[in-house]
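Accompanying notes for the structure given below.
Here the complex is missing one protein chain, while the rest keep their positions.
The block that comes next holds subunit A.
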Amino acid sequence: MTDLTNLTLAEARDGLAKGDYTSVELTEAHLKSMEAHRNLNAYITETPEKAIEMAKASDAKRAKGEAGKMEGLPIAIKDLFCTEGVQTTAASHILEGFKPEYESTVTRNLFDNGAVMLGKANLDEFAMGSSNTSSYYGNVINPWKGKDGKDLVPGGSSGGSAAAVAANMALAATGTDTGGSIRQPASYCGIVGLKPTYGRCSRWGIVAFASSLDQAGPMTKTVRDAAIMLGSMAGHDAKDSTSAPMAVPDFEAALTGDIRGMKIGIPKEYRVDGMPEEISKLWDDGVAMLRYAGAEVVDVSLPHTKYALGTYYIVAPAEASSNLARYDGLRYGQRVMDEGDSLDDMYMKSRAAGFGKEVQRRIMIGTYVLSAGYYDAYYNKALKVRRRIYEDFANAFGSVDTILAPTAPSAAFAIGENEGDPVKMYLNDVFTVPASLAGLPGLSLPTGLSSEGLPLGLQLIGKPFDEETVLRVGGVLESAANFTAKPSGLEG
């Protein structure tokens, strides 16, 4: 029998339907792979018993003819989604031991559709990071290796999810994207990552980082898999006021393979100074592939792009500084307090011990930009620029159907490489942040390898709630690029 962990989500779905194997077999194969690749630290919490139990229940459901869209498919859940009765940490010490009494809407949707949870995937603490090195539970190692064999970052914040999928430790994984946290690790790990339109998936039950930006999405091996999984994750949720009251289309049906006559925008502002040659070439190759498939390639301008990163690093920390105020040691998670301490002592000690350096940095940035006397200069101005960035895209989408750009300015870098320089670290998000600020869907897929043999991704940015176009073009690009390379860093 072939290794069941090599299957795509779609193949596994079809194989289960045909009765080639059971969900229990599929799940056991993945649990074994998880054990074999534990060195990558892709999971914070493995839930093998729960997985087998869910797989059994799924097989029973299928036997009764009640198979859902994700029936029996074992996946990883980013440890930012609250999962009922299963420790949910957000990769933070402050939430260690926290077991929610509720299930996030997205995981509830997935489980209702039959998905099986293998465990909770590692991430940057509170999803703040681009390297998965800020996790309290240790960094994640990218299954890919460069020529020098050094351990590389998987990207972040959904680094555990990306590594798990790339290393066949899950058929797919959930991710969340605030400024690139799905797309950038997908690019670094050679997988597909889709950040849907803001409002497409409910945020209810996802530990909040920056509420106006956070969006859940699928991280998969193929574009088709992303379409399948998004269809199961998405949908209006009355419990999230920002979730869109829109029907969920059949995303898989959008994969017609036909993009003839479609207009693809190439934003000139993304061709930044000092862009590595191999990234430029990757992008040019992508353009050529889409043109060959019958699309028309159009130059577009997104003039406010250069302000996006600065805007993001005001808006996101501002919201985070407020969203993270609830971690005060009072009701759940870690409390640090000594005899005779005041309430303020307890706050300071618990938060100082509970939050890592990057989270503390962002809380301080956010507190600063919102404080009296600075609000207008920073936060208010950032909101105005954010509006301009949205308008840039709206103008561009007046003449094109989707926009093609690199996902990240480089391939995965070595662990520890950017640690001393937060600004350099933040630059990883330079291409992903604009679509986040505009709330637009963005799909990253691997289309080539760097000179070091590491995967590189291109992203397609779509109109609001037009994931279908993004998926359709992505499907064509995927076929044309024919990316078949496998992670070089996996033993066995």
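To be clear about the criterion, a residue touches a chain if its C-beta (ideal position, glycine included) is under 8 Å from a C-beta of that chain, and two chains touch if they have at least 3 such contacts; residues count from 1.
Simple rule for what comes next: contacts and distances are computed from a predicted model.
Look at the chain that isn't drawn here: its UniProt entry, checked against "Phosphate transport system permease protein PstA", "Aspartyl/glutamyl-tRNA(Asn/Gln) amidotransferase subunit B", "Protein FixC" or "Succinate--CoA ligase [ADP-forming] subunit beta", names it "Aspartyl/glutamyl-tRNA(Asn/Gln) amidotransferase subunit B".
Considering A:325, A:394 or A:485, the position touching the chain not shown turns out to be A:325 (whole complex). Checked against the full complex, the one of A:114, A:190, A:205 or A:235 touching the unshown chain is A:205.
Mapped onto subunit A, the footprint of the missing chain covers residues 81-82, 88, 90, 95, 98, 100-102, 104, 203-208, 210-212, 238-242, 318-319, 321-322, 324-328, 330-332, 343-344, 347, 367, 370-372, 375, 379.
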